[in-house]
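Please find one structure pasted underneath; my questions will follow.
The complex is shown incomplete by one protein chain, all other protein chains being positioned as in the whole.
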Amino acid sequence: MVRLGANRYGKAEVRVVHVGHGQAAGGGDAVWDWNVSTSLSGDLDATHLTGDNAHVLPTDTQKNTVYALARKLGGIEPEAFALELAARYTGTQPAITRARVAIEEFAWTPVSGTGRSFARSGEYTRLVTVHDDRDLGRTVVGGIGDLTLLNTTGSQFWGFPRDEYTTLEDAYDRMLATVVSARWRFRSADADTDWAEAFSTARSALIDAFATTDSYSLQQTLYAMGAAVLAAVPELCEVRLALPNKHHFIVDLSPFGLDNPNEVYYAADRPYGLIEGTVLADESPDAGIAWS
Amino acid sequence: MVRLGANRYGKAEVRVVHVGHGQAAGGGDAVWDWNVSTSLSGDLDATHLTGDNAHVLPTDTQKNTVYALARKLGGIEPEAFALELAARYTGTQPAITRARVAIEEFAWTPVSGTGRSFARSGEYTRLVTVHDDRDLGRTVVGGIGDLTLLNTTGSQFWGFPRDEYTTLEDAYDRMLATVVSARWRFRSADADTDWAEAFSTARSALIDAFATTDSYSLQQTLYAMGAAVLAAVPELCEVRLALPNKHHFIVDLSPFGLDNPNEVYYAADRPYGLIEGTVLADESPDAGIAWS
Amino acid sequence: MVRLGANRYGKAEVRVVHVGHGQAAGGGDAVWDWNVSTSLSGDLDATHLTGDNAHVLPTDTQKNTVYALARKLGGIEPEAFALELAARYTGTQPAITRARVAIEEFAWTPVSGTGRSFARSGEYTRLVTVHDDRDLGRTVVGGIGDLTLLNTTGSQFWGFPRDEYTTLEDAYDRMLATVVSARWRFRSADADTDWAEAFSTARSALIDAFATTDSYSLQQTLYAMGAAVLAAVPELCEVRLALPNKHHFIVDLSPFGLDNPNEVYYAADRPYGLIEGTVLADESPDAGIAWS
Partner (left out) sequence: MVRLGANRYGKAEVRVVHVGHGQAAGGGDAVWDWNVSTSLSGDLDATHLTGDNAHVLPTDTQKNTVYALARKLGGIEPEAFALELAARYTGTQPAITRARVAIEEFAWTPVSGTGRSFARSGEYTRLVTVHDDRDLGRTVVGGIGDLTLLNTTGSQFWGFPRDEYTTLEDAYDRMLATVVSARWRFRSADADTDWAEAFSTARSALIDAFATTDSYSLQQTLYAMGAAVLAAVPELCEVRLALPNKHHFIVDLSPFGLDNPNEVYYAADRPYGLIEGTVLADESPDAGIAWS
């Protein structure tokens, strides 16, 4: 009557902080601060149907594996770590045919001159998702989250259709703010990729495109940002963006006898616009399991 | 060189509270407390590529539409509201070929004898996602979130594979706790469906299955929960569940000369297990766009 | 040049879940789900000034003590537990002259007929803060948080002063909603107090007063709620309330040719009103350290 469909299981949010003693440029310590989540899938019908766990590598073991590999692999980029971790599961567990590893990396800024002290940068979070499928191969998706950007000017919105419920007025100079959530797909999982350089370049491209686009809609800005990332990092073939329009409404001060020449804004919480879109390189390999 | 891929846009988290004066059983007021998000897609290349917004019904208008329809449609179930709201966009905006409407409903408990007073129940959130595509038709997904369940006994976990990183011991009597996130797909968007009854029955089935399953793994419990929902609500054909294993670890009190016969637990935050799975009725219509 | 002022230290948010097997009415299991924080103060200058920790009972030990006492004391009310825990520190650590214990209790609803299964109630959180000072004695403060209440009618706000920045219109029938945060001080730390009954009665009194007060201001409702608690629970002498005015604004539907007879509201997030006030019994013992 009923049957089991797609399924996976794993350990979510393993918080691992790795110190590389003397490994920073200049001889100080380096810090990698990660939140690692793993999911495994494969021949797992038995545990669902009868509670037979012979194929279920415990999520506790998955947690231990994160820590052990952090020690063994040393100071490497999160994309490289995720590939190694995922490969371990598909390579050693016969029942597991696919592994998914997701990492959030939190950035820390060295306190100069100390070699041992750091302040956490809250400016953004680096994101990685890797899939390793025994039959379908490996995919790497990088990304960035929690990056909040704002333009004080250079944004418009007009020329839109109006229906019986439209009250919005044309805007020829509005504040534009968003919290960037972007994911980019690498053309290959090639171990020689300079993951750090790709991230850094993509991040700069996003910020530059947001800052320099004279925007008629957040959709236009989104497309410009995605295109800029693809132009800047040839190893990438697809960018997916989700951009909330964090509304900053100009406050009407006229009841108080005051003008407001785009100076005082109310930063609203909810609702917010939400613009989601994909930009693809013309010759993109098939995404396969990259986004699953 | 690059091209626009899949995209959509809309207004997220429109918070609308609707009062039905005298509409509760017994003659008191009724309250519907919703968080509504809408997304539209269709012929939207121009705004991305050139900033031409002729096809972009403003997200502000989408917000207004939520409020206007709340007034016009009166006290109806969230699934019915979502269908009406989605149909309005595909029915009146030529460029919009698909609409997605998602609703979270927060439950309120009447204070008895008052007719006007309510206490918010934090026990769960009711979830709805509707798609309306001009070509592909309409789909309805219901669900529940934030439902936290716990069994003090009747859960085991053993017989799992061990590798070099396995330290977990067999558990023959463990505490089991989870926060249920479940989504169920209706076979059709038939307006005659008793949406309230379907939700209520599905919720009860989830709780009963969790409570009565003597569990050898959370996967087994997940499957039992999904199967119970399908058995209880024949209008449904698919259930997708995400069950975090909210670990409650027995505290080792032996250093203090104390035993601990499953009495004192440490409720851990992170990491947590995460079990995701789908249960399907044997004869399920194709999901189409229901989960997009 | 500088000197150490007031200080304290401890372990915050020890999450302990205690199961009382067969201790519920009807013979099923009982569950106490607590978040316990302890703070110690006393002769602690040395650790601040020189790093000499001879007086610093580790916060790790404080955590262990919570677990050990949970086992030893069994199923007791959180006020009673807090008193025992605080007394242990002032009674056994010569350098510690004062202990503060704060407990949040999360409520669980038994799934009827199971004896072992529970659903977490999110309707409110029970709060306890106890102080034990070797010289100044013991104080007990109970309370409730996260209790969200709403009246669909019976609330007004008018007759207020207007200045050059006032644009608010008189309201003769508005929705009123708040999230109750209330703390009540017991006249004594008498171990014979029926803590459970006091909590239950105070909670009912708060809800009843909110529901039945025809309100001209949230301040008036606050005072009525505090007075009702004191009238209902003679063991109490003081109630402190913080009531956010969770604004629900009537939506202006007139641009759409629709009326809105108090039916459709926008639930705003920020800003919100915040009303804070204290209600005291005429003959209240001095608060002493109760609120520190």
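Letters A, B and C mark the chains in the order given here, with residues in each chain numbered from 1 onward.
Everything that follows uses one rule, which is that a contact is a pair of C-beta atoms (placed from the backbone, for glycine too) under 8 Å apart; a residue touches a chain by one contact, two chains touch by 3 or more.
The structure presented is a predicted model; accordingly, all values stated were derived computationally and were not measured.
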| item | value |
| --- | --- |
| Which residue of C:68, C:141, C:177 or C:251 touches the chain not shown here | C:68 |
| Contact partner of the left-out chain, one of A:6, A:171 or A:267 | A:267 |
| Selected from A:43, A:123 or A:194 as touching the chain missing from the view | A:123 |
| Positions on subunit A contacted by the hidden chain, ascending | 15-21, 29, 31, 33, 64, 67-68, 70-72, 108-109, 111, 114, 116-123, 146-154, 175, 207-208, 210-212, 248, 251, 253, 255-256, 258-269 |
| Positions on subunit B where the hidden chain makes contact | 164-165, 167, 255-257, 269-270 |
| Subunit C, residues in touch with the chain not shown (by the definition above) | 1-15, 37, 39, 44, 47-61, 63-65, 68, 92-93, 156-163, 165-168, 215-220, 222-223, 226-227, 230-231, 238, 240, 244-245, 270-282 |
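Please note the rule applied: only the chains that are shown with their structure count from here on.
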| item | value |
| --- | --- |
| Rotation angle superposing subunit A onto its copy subunit C by C-alpha atoms, nearest 5 degrees | 180 |
| Chain copies touching (subunit B, subunit C) - same or different residues, decided at half shared | same |
| Chain closest to the middle, measuring from C-alpha centroids that were averaged per chain | B |
| From subunit C, the most remote chain by mean C-alpha position | A |
| Chain centre separation in whole Å, for subunit C relative to subunit A (CA means) | 38 |
| Residue numbers of subunit B (touch at least two other chains) | 15, 64, 68 |
